[in-house]
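Remarks on the structure that follows.
Coming up: chain A.
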Amino acid sequence: MTALPLLAIELSYWQATAIKLGAVMTVIPLGSLVLVYVFLFKMMSHMQSRLGPMEAGPHGTLQVLAEAGKFLQKEDIFPARADRAVFGLAPVVVIVSTFMLYAVIPAGPDLIVEDLDVGVFFALAVGSISVIGILMAGWSSASKYSLLGALRSAGQLIAYELPLVLAVVGVVIQAGTMSLQGIVHAQADGEIFGFGLIGNPFILTQFIGFVIFLIAAQAELTQTPFDMPVAESELVAGYMTEYSGFRFLFFFIAEFGSAFALSGIAATLFLGGWYVPFLPDGLLGNLAGPAVLGAKIMFVAFLIFWMRFTFPRFREDQLQAIAWKFLIPASLANIVVTGILKVVM
Partner candidate 1 sequence: MSLTSNPAPVDWQKASYVAAQAADARVNVELETEGMILNIGPQHPATHGTLRVVVRLDGEEVVWAEPICGYMHRGYEKLTEVRTYPQVTTLINRIDWLGSFANEVPFILGAEQLMGIEAPPRAQWIRTIFFEMARIANLTLFLGDMGVQLGALTPVFYAFRDREYVLNLIESATGGRFHPNYDRIGGLKDDLPRGWIDECQGAMRKVRSFCDELEDLLMGNEIFQARTRGIGVIPAAIGLDYGMSGANIRASGIDWDLRRDSESPLAWKEVDWKVWTHPDGDSFARYWVRLQEVREATSIVDQLLEGLPAGPIMSKVPKIIKVPAGEVWCHTENPLGEMGYYIVSQGGLGPFRCKIRSASFNNVSILSWLLKGVYVPDVITILASLYFILGDIDR
Partner candidate 2 sequence: MSPADTPSPEGAAEGAPEKAPESAAEPVTAPEPETAPEPEAAPEPEAAPEPEAAPEPEPEPVDPKLQVLIDSLRERLGDGFVASDVVGGDLWVRVDVSQWRRAAEVAKGELGMDYFCFLSGIDWLPNPLLAGRDVWDPNPNEASEAAVDEPVGTIHTGIAGGDTRFQVFARLYSTRTHVGITLKADLDDESPTAPSLTSVYRGADWHEREAWEMYGFDFEGHPGLRHMYLPGEFEGHPLRKDFPMLAREVKPWPGLVDKEQIPGEAAEPDASETVSSEEAAAT
């Protein structure tokens, strides 16, 4: 009988999880659709001095629903020589790994699906399941382009898993705990050299970790400048080439869902999550929390998509070289410095 103090009513376990599940199931599609609309439709077009979709709904807002509807009513095609079972299952695996990320992101003092005390570790571990889904998709599509795309993306995701994790280790050392809620509280009431007014958002002290996390997140999402697996000009659409209909929508939702989740984790780890100074706790805090987290997520997502619309694409070997020769040593150095400072301070 977990008591939800917030609502001051007694809920049995399964009722609480049902509510949380419902909340998560609405946040993900909503979040990714907002992300698609704001960044992929509006920001990208304005950056390219054009208006973007304007017809559907006021200022093109309903265009996103039209896109989703279009994918749903498209025919679901299986290539002739495809391995049907694996081909059908691959998008499910990819989307499951994205959904599980949302289990540990705190949106308010009490608004968290499950406050695991190994939250960060769980999030990053679950994030790497999508590699299996991508390999399944690439192999089962029985087409040259998909195979090449899948192999490239497997190499890339594994190569960038490491800097992602190592960048987070610095934050964990400084916060002293791995649970995301704990990290938010550590940032809330920590202070830098005695000046504690705005708490201690780790972006200030862990700036290198923040930059590495952003670059690695960009690579995890296979976005330009790391979008080799889905390089249009060479491999048409990488592992997604043969997919159509709602299976392609799964991949699409997975991509933007994980973009939303990774920006959420980045906001929580580096920008103080749902905390903002003078946030009243209790009911009001739980209402303001998601809004604050949403704003921070939008800021981090802006950085990610800004890089996506400006830079050309790395070549495969350059991409790997950056991960192994530049990001990993930098994040290790960051960990060492944080460790020493933690002890000395």
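Picked so that all candidates are chains of the complex that A comes from, given by their letters.
The rule we apply is simple: contacts are C-beta pairs under 8 Å (C-beta built on N, C-alpha and C of every residue); 3 or more make two chains touch, one makes a residue touch a chain; residues count from 1.
Since the structure is predicted, the reported quantities are computational estimates derived from the model, not experimental observations.
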Touch assignment for chain A within the complex, options 1 or 2: 1
Chain A residues touching candidate 1 - in the complex, by the definition given at the top: 44, 47-50, 144, 148, 224-225, 227-228, 231-234, 309-318
